[in-house]
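Left out: one protein chain. Kept in place: all the others.
What follows is chain A.
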Amino acid sequence: MNHEEIKAVVQEKFLSSEKVTAFLCDAKVLHPDWVKKERLLAIVEYGDEKAVFCLFTSCYPPKSFTDLSVEIVLPVDNTFKCEIDNKPSDPEAILYLNLQSRNNKFKFEIQMTPRVDNFVDDLFRGIEAVNKLQLQPEFLWLKKYNGKNEDDILAHTMVAPRGGVTHMQNSAPVAIRESLIKRKMSDKENDYTFTKKFTVFCGTWNVNDKSPVIPLKGWLSVDKEPPDIYAIGFQELDLSKETFLFDQTAREDEWYNAVLGYVDRRAKYVKVEKVRLVGMLLIVLIKEKHFSHVRNVICDTVGTGIMGKMGNKGGVSIRLDLHNTSICFVNSHLAAHVEEYERRNQDFRDICNRTRFIQPNQQPKGIKDHDHIYWLGDLNYRITELDPQSVRKLVSENNFLPVLERDQLKQQHKNGNVFSGYTEGPITFKPTYKYDPGTDNWDSSEKNRAPAWCDRIFWKGNNIIQLAYRSHPPLNISDHKPVSAIFMSEIKIIDEEKYRKVYEEVIKQLDKLENELIPQVKVDITDIDFGTVKYLELQVRTITIKNTGKLPVEFEFIKKLDEASFCKEWLIVEPYKKCICADETCEIQLKVLINKTSACKMNAGIDKLYDILVLHLYGGKDIFITVNGTYERSCFGCSIEVLVNLNKPVREIPVGKLIELESKRDQCISNHSTYSIPKEIWFLVDHIYLHGLKEPNLFEQPGLHSEVLQIRDWLDTGSIDPIPGSIHSVAEALLLLLESTADPIIPYNLQSVCLRASANYLQCKQIIMELPEFRKNVFLYLCEFLQEALQHSAENGLDSKTLSTLFGAIFLRDNPNVIQEPQSRINKQVIDKKKAHFVYHFLTNDHSDLIFAR
């Protein structure tokens, strides 16, 4: 089968107004709960709306649309996403197509072929088009594809990830599990069934618009034993216009009652079902004692007459389950006229393709989806290549063989054009058409038609033996003679006890499979020790996750109960979410960086370098990854009140002591303090004062990060060596230190007051006078130093405006814990200007009065 032929089959699955615009074979759906079997992906267009269908096919390539069942429907709307991953390294050129629509995500594995390009192009065109629409389409046409509303489609196909460890629902699509159980059970059918022989009577008669005015006993009740099942088909029950147009006729009841009256009297029969379309009537009866074992009786009709759908020709069918065997009876009346055998072949195919038995909550069944099929009717095939006189002569001599060789149906059947897979028994009776009604004489009308075996019975299925195949000439009211066949058919009967055992076994196997399919990974290290971690010094560790399971695994680091984020603020995890294919690995980088925010918390003992991360596998387990390290305490991130109390370098202060001081920093009383400003600030300022006042681009040129870190260690250890690094590194360290203090130099709660006062020097001075002791000291000390620096502006290039902007941002730091109103950029500029203005006063005015006021 080529691509176009398969496409035609796929198209048949849809209405003609729903056009299959592109499709792909061999798409494997990657989902832990689903069988990784080939699917077909089709893009179907209805007007302006498009949807992607994932179709499961029972055989490959699909021969008929009944082989296909719709599994997933993804409407292409503005939530629709299509992503393609490929691995160039893969020799087989495998692509992964990720499709997403309304929270439903699916991943398909497909072979790279030129068709994929067409498919993806078509899809992207659809996405582009839908995103341009003002109003989103409603996709009403999709509703019928599961008989319920669209939300049900979505619920059905939903893959429910567990949002966090607190949401435990893990409901997987269980429909697939059900179908797996069914398939496994049917594979093992022989283990829990035994067979019993049933006799099936099939009869067909084209009654040529006649009422049942003669007894039918000679047709229906001529055998030694009464059959278990009757399937009786009539054609041309009523040729009136009314019947044709309105599909109503009184003949249905007449013939039905006649059948009931003339079936074998030795047994009691009950109706299984009857179904009629215009002149075609099919009646199925069963012995009363078997009736309780009949289930799922469904009928359907297909018209293939005028315009390919009217009911003057076509087929009517009844399907049922008898014990554990599914049976389908078809009564058909195919196209007439000698030369129209191709048309008859087509009618047969149409009936096969269009007959659908719809059961609630199950995939519709076609005729072929049955263990036993009996097909009877006026199939209308004629004798060609032989003139009527010769036929009549040969037949009258009971020399059927040369005539049968020219029977169109035998020829077409042999060539595989019709009834492929079906069997017909040997014909040993005279042609059943065309007689003068009321006689056994061949048609004497002007047309003088050649006799033909129009009325036939075929069967398909294992363990069916035909016992008789005959016509019944004495029933002569029509221009056709009735035909009947008796079959001995083996019906599978369930041994309940064995069934139960096999069922339990299957369930157990599936449980095992399900547990095996739970995603499995190996993580090389679950305990990560960062050792000593220092302020502003990034440290990186790598862990490797290997997918040891059979399916792709999607992992994500998830939040713990009542936590805002999946990890602490000082930790960065990259990637925190990814999909890993089977046998592949993924490296995850864990980076620790202690910045001013986390340093303050570490110093105060509010936080420590310890965290447990929850690595969640979708549809599977969680793995805990422990991260820990020791934070090397530093003057960075300490509060000014604590620093002035430290008469030793920070590292020499016991951790506990530092935490205690930090937690009580509000209670520090000036009289007991060692210094009036932190010695670390003094060291840095003094160094610049002595060595760097004339340094060009002072405070403007950045220092070296490595030197800043050396300066940090120098301050923290109280080294007796000279301060390392360049003036610029020292200046940067000073700025970083001032920025990192646990509280800003001007408390957060005074910020708005300062901004309002920024135009008025006297008010600004007033605010400074009221600052907490040490912060005031630091503020004035730095301002004095900056004034000094400005004296050398000729060499260092400083100007008071630049300096006030720089230090304005440091002195009047924004509170990181207050979520800022989304400020417009202009508003932010205004605030920054006011901060600068505030500081500007103290860089340009003499404020020695404030110092002496102390």
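Going forward, contacts are C-beta pairs under 8 Å (C-beta built on N, C-alpha and C of every residue); 3 or more make two chains touch, one makes a residue touch a chain; residues count from 1.
The criterion applied here is as follows: contacts and distances are computed from a predicted model.
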item	value
Among "ubiquitinyl hydrolase 1", "Tctex-1", "Exosome complex exonuclease rrp4" or "Ras-related protein Rab-14", UniProt-listed name of the chain not shown	"Ras-related protein Rab-14"
Selected residue (touches chain absent from view) among A:I6, A:A42, A:M185 or A:A757	A:M185
Which residue of A:L404, A:I518 or A:L771 touches the chain not shown here	A:I518
Contact residue for the chain not shown (choose from A:Y499, A:W682, A:Y761 or A:Y781)	A:Y499
Identified contact with the non-displayed chain, of A:Y576, A:Y675, A:Y761 or A:Y781	A:Y576
Per the touch definition above, residue among A:Q362, A:Q589 or A:N827 touching the missing chain	A:Q362
Residues in chain A touching the chain absent from view	103, 152, 155-156, 158-161, 163-175, 177-178, 181-182, 185-186, 295, 321, 324, 361-362, 494, 496, 499, 503, 507, 510-512, 514-515, 518, 526, 556-561, 565-567, 576-577, 612, 614-615, 620-624, 626
